[in-house]
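Every protein chain except one is present and positioned as in the full complex.
Labels for the chains are A, B, C and D, by order of writing; each one numbers its residues from 1.
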Amino acid sequence: MIIEALLAFTFAAALLVFAVPNRYAHKLAFGLSLVPIVGSLYMWSAFEAGGNALTGGQIAFETVAPWLEVAGYQLQWYVGVDGISLPLVVLTTFLTALAIMSAWTPIDDRQSQFYGLMLLMEANLIGVFTALDFFLWFVFWEAVLVPMYFLIGVWGGPRRKYAAIKFFVYTNIASLVMFIAFMALVFSLPVDSFGLPEITQSLAAGELTAFYGLPAETLALVVFAAMFVGFAVKVPVVPVHTWLPDAHVEAPTPASVMLAGVLLKMGTYALLRFNFTMLPEQASAFAIPIGIIAVVSVIYGAMLALAQTDLKRIVAYSSVSSMGYVILGLIAFTEFGMGGATFQMVAHGLISGLMFMAVGVIYNATHTRIVDDMSGLADRMPVAVWILVAGAFAYMGLPLMAGFAGEFFIFVGSFGSTALPYAPVFTALAMFGIVIVAGYLLLAMQRTLFGPFRLETDYELTRAPMHDIAPLVALLGAIVLLGVAPSLFFDMILDATVPILELGGGL
Amino acid sequence: MSLLQIEPTSWLFALSSLGPTVVLVLSALAVLAIDSLSPDARSNTRLAATAAAGTLIALGITVWYLLAGTGQPATGGAISLFSGAIVVDGMGLFFTAIFTSVAALVVVASYDYLEDDANPAAFYSLLLFATTAMSLMAVANSLATVFISLEMASLPSYALVAYLKTNRGSVEAGLKYFLIGAVSAAVFAFGISLVYAATGSLLLPDIATAIGDVTDLAGILGVGILMVAGGFLFKTASVPFHFWAPEAYEGAPAPVSAFLSSASKAAGFAVAFRVFAEAFMPALDVAVDWGLLFGILAVVTMVLGNFAAATQTNVKRMLAYSSIGHAGYALIGLAAVTAGAGANNATVMGAAMAHLLVYGFMNTGAFLFIAMIERWGVGRTFEDYAGIGRKAPMASMAMAVFMFSLAGLPLFGGFFSKYFLFLGAINAGFWWLAAVGAVTSALSLYYYSRVVKALWLEEPTGNLDALDSKPTGLYAAVIVAGVITVLLLPGFGPVIETAEAAAAAVFA
Amino acid sequence: MVTAFDYVPAIVLLPFVSFVVALFIGKQLPKKGAYGGIAATAGSLLLSLWVLASVAGGGAHQETYWTWAEGVGSQPFTLEFGALIDPLSALMLVIVTLIATLVHVFSLGYMNDEGERDLPRYYAGLGLFTASMLGFVIADNLLMAFMFFELVGLCSFLLIGFHFREPGPPSAAKKAFLVTRFGDYFLLVGVVAVFATFGTAAFAGAESFPALAEGALDGTVDVWTPGGLDTMTWFTVVGLLVLGGVIGKSAQFPLHTWLPDAMEGPTPVSALIHAATMVAAGVYLVARMYGFYALTPTTLGIIALVGGFTALFAATMGLVKEELKQVLAYSTISQYGYMMLALGSGGYVAAVFHLTTHAFFKALLFLGAGSVIIAMHHNENMWDMGGLKNKMPVTYWTFLAGSLALAGIFPFAGFWSKDEILYEALIHAGSEPLLFAGYAMGLLAVPVTAFYTFRMVFLTFHGNARSEIARNPEPVRWNVKGPLSVLGALAVVTGGINMVPVQKVLGIEGIDYLHLWLDNHWGGIEGLSSHHYAEIDPYSSTYPFGTEVATVLAGAAISLALAVAGLLLAWKLYNVAEPVEHTDKLGGAKTLLYNNYYQDEFQVWLADRTRGVSGGADTFDQGVVDGVVNGVSSVSLFGGDRIKRIQTGVVGNYALLLTVSLTALLVVFALLGGWF
Amino acid sequence: MTDDRPGSSSRAPGIAAVALFGVLAAVILGSAGGFGDPVGFPAGESIVHTIGYALFDIGLGEIPVEGFLAAFLIIAIALDVALDSAVYLAKREDEGTIVSALTDGGRDIVDGPVSGDDSEGGDR
Partner (left out) sequence: MVPVEYYLLLSSGLFCIGLFGILTRRNALYFLMSVELMLNAANINLVAFSFYWGNLTGQTFALFAIALAAAEVAVGIGIILALYRNFGDVDVMQAATMRW
């Protein structure tokens, strides 16, 4: 019942925050958001499950209750966590609280609605990562979009409306594609519920039948492709990434943090849960195209980041690049590849959150994010700047920070992959991203943070307040902690990903 | 008299079985009576209370009957009245529940909308009469009663659309609605006559029986069926009989638009379901593949409604087109009942019924929100709606719920109903209908979110001081509709089960 | 019983603690964290000496401290942190901690006394730098080595860019990190490849990757290779990949360009980078996994060639520089080229020997330069100096000692180590012609080195003072002179640790201490001995001058003669009262050398092209990829706009359309139903 | 109330009606062979009586007919509704006074309840 309690509390907290006057909202929301952290940490400490939730492993904190039945299918309230979802739940609660604190400075309008939406989004995100019934999952999955739509659209930058609608419609269309494909899959299976474990195990047992004249093999391929496209938009990977920079640039800092930190992980989480767990053979059949997508995302995303002059856009494109690694790790179908991809989800969540937050702190002070408008900020706001530098190095994959762990696991996993033909070539190409990422981040830092102080806007630069810095420090601490001791999460992740490999027949 | 009848009518039983209808008629008459007893009094409150009480009591009785199993297999099956011309069953009650719910919301909302009206008795009475007629449509089991009840529903609707007699838009809307309605009625009547020509009967079960003997008259029957379908297409605002809809919904007072686009559409489907499922099912093999007909029309309707809605500047007109699009979705239900398998037919039709129920709340709520805006006099276009979320957050939030639900986001009731509809269509072999439905749903998200964007994302451009007044009735109706739309997601189970059971009984 | 090895982690952690202390409370501390740093590095030095003594006492040590991550199934990799203490790492620990300690002390004079700002950040950086390097040194596996290798890169970025308020240092820092990162990319691929191939990255033990590679070549062990590549080919590729990181960090051609720019950093930092930490890391890494490199002749040949070429190439660029530190920078590149040449030639001991001597004399030279810079009020142009010999004798004499060592003049430390390198290359050239090219270039570099070294000495210290500041230089204190004295002494005597030529010529056994040390004479770890390396490397010795002794003598004579020749030329040209530029005599080569063979221009061009490509990608992304997205939306809306036009508003049209549609439907279904 | 202005009205759309007739005629002629002989009504039976019985669902008379009591009741209300609607629409509301277009002997019917009263006798 802990998951239900977590969800209920977060929803209730959201409603409460909606109701309070604007001037109390920020502190109340932060206070309330600490409770889910405690809850998720309790889950972590009490977590004893083993194996993958979908392939028949033990599921922690599992609850099942019927919801409704239609056309012979039972829809359920079915939640639980395993080693893949628990780290993401922890990430969600942790990041939300910090994002809420990072909103204190920039959000000065309709605060109660803002913080209410943040908490609402948190609740739905927890739902996404814990739901084990497809419909329940899908409801949460889509429900995440709505708060984000408002967060971007109401509190965003000058082109916020365009960005919000683009984000909303683009990702929704993708969801639709995925949804249709998944339905086709389920209807061709002899299952009587939408429980993900049941569907996975039925697929693993080879019970897929033909659908509308499509032979089972073809169907599986088509479904895999469609679901991949659907989730790829959310990830996002090239070439369906263009909503991301717009959304990030326009979103207010806390929303960017959540978008990059958690929302993108929904896409990779779903890819792992659906495409790669349910249809591993089809994944191997598409290994080369997916490998190409991964590599192109890494390199092309990084090249785009290099061309940007807006700090947020740089970080946004670098997210595309980083997510490419995750795809590479997934398609490798090896222990370290998949485990590393999952780990990288958490790591990138923390690091991109840190980067967006730090850029946000700078923006709060300077009111510009354009690289050419400023230089030498390290002189005036040293703490924020040096944390940004630390974040940037984390992003570049500096060892003993979480990003390196994730990336290294992925690389070491995918290099010797047998599921991905030419795995060493793909891996080596993708790894070149670590050079480009260093290039654009160092270049941007050199131009904005260092050199003689200069600012093109009329704002007085002051040191960032404590509540701006505190979340940065917390994130940095978490990044280093996970970088030094990745096994905090990695062990349980492996526990849950290794069964997928076994399911794939030793791919 | 009763001694002489073919089947002696037990009047008490008949009246009690048609309880909701009787209550609606009586409340309509009561409204007229109140008005005639004190013609000069400003009696809006009394009239509204009477009308609201009538609709709510009718709704209560309907729900009670549904729960108690009146006319359903649990208590001995459909109740046939008046020599079989009327049949009270689960489906009829289900649809009556939709009509009365919508009517109740509209009445409550109209209390504020008609605040400045000198004499609103006509409005309430016409509304109640129209609801009465719809409840009769839902139980009509003969083409004669179908035609008459349908016309009885149409006539007050024309007047309601033109209710603002001094408003050119309202009158123009009424005129167009009436003219297309008259033509459609003529087509409908001609169709009935041709069906009669081919089968020699007007009772739906008898027609079904007689169709088996229609051999060379298939052409006559086919034309008849097509034209009868035309009558329903008019009522449901489906292509090609939809032309009245954008103007009528735009020009009519917003509560009337709400009523027409929700209840009236549902009534059209109620009667279409019964007629086609009971009478014309055998004609599929004999005369005309009306499943294909509705399939084609569903596609065209979905595409036209959704695409035309995409670029509207007037919010109400956008909703009008979206309402056409939704008619297309429900038409899927009509098309897909032809697959033959009884259980699946029940699923499809049940899904369509459930969709109409959900639609009843979300669409009514949306139009009532517009009624609120009209009441405030803010304006009609998307630009005029800018920034209303700041001043009226509760109502705007409800509107956002309606919009997202209409778009089929899986957060609210609109998702499941649409999903089950598509699911049924796929199971019936109409995957292409589901595909078009899915694509147009995706498009619809764009224009629905424009409303949300205007309300919440835009900064106010004009003066929004008018929003300081809080019309209680409108607010209550909008909020209630919003809450129900939200609750219909977790609570969709009972709805779909009831609908499926009711649909299954029709095919039994 | 508590042994020195229990304190190995403390060697790394002490400087790390000083980093943390300086970072967080440095502002409150006296001297802003300098004392903490000195204490920490001195403590590390003492512990390192204890470890060295323990190793000499027959110990060697390998221990895992922390399992970072561990696979459980098909990829049972164990990623862990551990210490490998053998003669090589013990020696390196002493070198690093010694130099770090001296640099900390020197910094008191160079930074604190000069009133620099942000000193806590400086000392924090130094502490972290030292800690990272020490972590790298003790690493017992390639992954751990890589991780600390990267941290070393980070620290170099932070310290080179210490004066971030000026435009130059941040740019140099970026360049340093980026160029080495480029090399590290190959190293990382190599690390990953090592894991994929061997399943382990351990340096030592029977299950270490060099051991497995050896087994694989013998056919006793099966290893994974991509696409069924031949194991030798694959090992060569892996070796070259790892070499990429080495080339970057040790500033070998073509990734050396960051190093001269890195002179933007404070001079003590330069000393640390060049002598003991970052640049040394590359060569150390090759030495650390020499058991793997020795297996692949092609890799060795390439290492030798790169080393020899870099030695000469960098030396030529040092000829024309006007700034003191620039000359030293190019000399560093050149000297590390020698070490690479040694490693490539199978001269494992020679390389370590030169690493050691170079650490001392190069640290000395940099600190001496720092002392001069203090005196000159941070003017580094040698043409503004002159005549400092009498004003700052301690600096002069120690600097001279370092210069003699660098130039390879008998009997200073540099002579011995450089001679051994050239000797190794010479005797092994018979089995690998590439080595001969390396040897030739190495030999050619000798006079060049001597020339630019003494040009520097003469311009700085001799002749007449050529500026007002040079006439009244600022005095330096004990904290500058102290480290200089220590290092000066070491630059003179360090050669004594490995008197191989003496041993060979005079036949005195047992004075080649370093050889014995690295051959596990006093203890060590099986498989990590110079003897073992010599067994597995592909070289055999041939003596071009007949006997071994003759070859030793001839080789030494040639190189010494060349060095002296270079020195004398410098003497002639620059040891005059008023020296003038002679660079014009170089003709067209002068411009070429001034511009460092236009490599920076090439790299800038490369960077510009990359940015051009990225700009193109951006245009493509906005125009085409996003254009498609927006296009779909526009087309849909346009379609909607057209479709709604049928609603003309005229009711007559509606009736017409209705009629037409009805007729059409009738026709269609009449045809379908066969009603006609 | 104007008639069509000259030239303002086009006869062209009428072609659609003609086309529809063509289709209908084709279908009718196509199925013409399907009609047998009419059954017709038995001689001597009163058609009018039977219709009257049918309106009240009274099963007298020899000619088969379906029951129309329900339709009869519904149309009773429907006519009330029509009246209600028509009266409302026709009323002119000028400056607060309600002037009905429907007149009875030159006397203004002041209020709508005319229809309300009538509705009681809907099944007349």
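Following the convention adopted for this analysis, a residue touches a chain if its C-beta (ideal position, glycine included) is under 8 Å from a C-beta of that chain, and two chains touch if they have at least 3 such contacts.
On a predicted model such as this, the values are computed, not experimentally measured, just so you know.
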Where the missing chain makes contact, among the chains that are shown: B, C, D
The one of B:Ala140, B:Ala173, B:Ala327 or B:Leu467 in touch with the missing chain is B:Ala173
Hidden partner interface residues of subunit D, rising order: 1-4, 8-11, 13-14, 16-18, 20-21, 24-25, 28-29, 31-32, 35, 38-41, 47, 50-51, 54-55, 63-66, 68, 71-72, 75, 78-79, 81-83, 85-90, 92, 101
For subunit C, residues touching the missing partner are 644-645, 647-652, 655-656, 659
For subunit B, the residues touching the chain missing from this view: 143-144, 147-148, 151, 155, 158-159, 162, 165-169, 171-176, 178-179, 182-183, 185-187, 189-190, 192-194, 196-197, 200-202, 220, 246-247, 250-251, 308, 312, 317
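Methods note: only the chains that are shown with their structure count from here on.
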Quick one: subunit B and subunit D, Cα centre-to-centre, how many Å? 24
Counting only Cα atoms for the centres, state how far subunit C is from subunit D in Å. 100
Residues of subunit A that touch two or more other chains: which are they? 169
Among the residues of subunit C, pick out those that touch two or more other chains and give their numbers. 633, 655, 662, 666, 670, 675-676
What part of subunit C is in contact with subunit B in the complex they form? 633, 636-637, 639-641, 643-644, 647, 649, 651, 654-655, 657-658, 661-662, 665-666, 669-670, 672-676
Could you list, by residue number, the parts of subunit C that touch subunit A in their complex? 67-75, 77, 79, 143, 146-148, 150-151, 154, 157, 161, 164-167, 169-171, 173-174, 177-178, 181-182, 184-185, 188-189, 191-193, 195-197, 224, 226-227, 610-611, 613-615, 617-618, 621, 625-626, 629, 633
Subunit B to subunit A touching residues, read off their complex: 344, 347, 390, 393, 404, 409-411, 415-416, 420, 423-424, 426-427, 431, 434-435, 438, 441-442, 445-446, 449-450, 452-453, 456-458, 489-490, 492-493, 496-497, 500
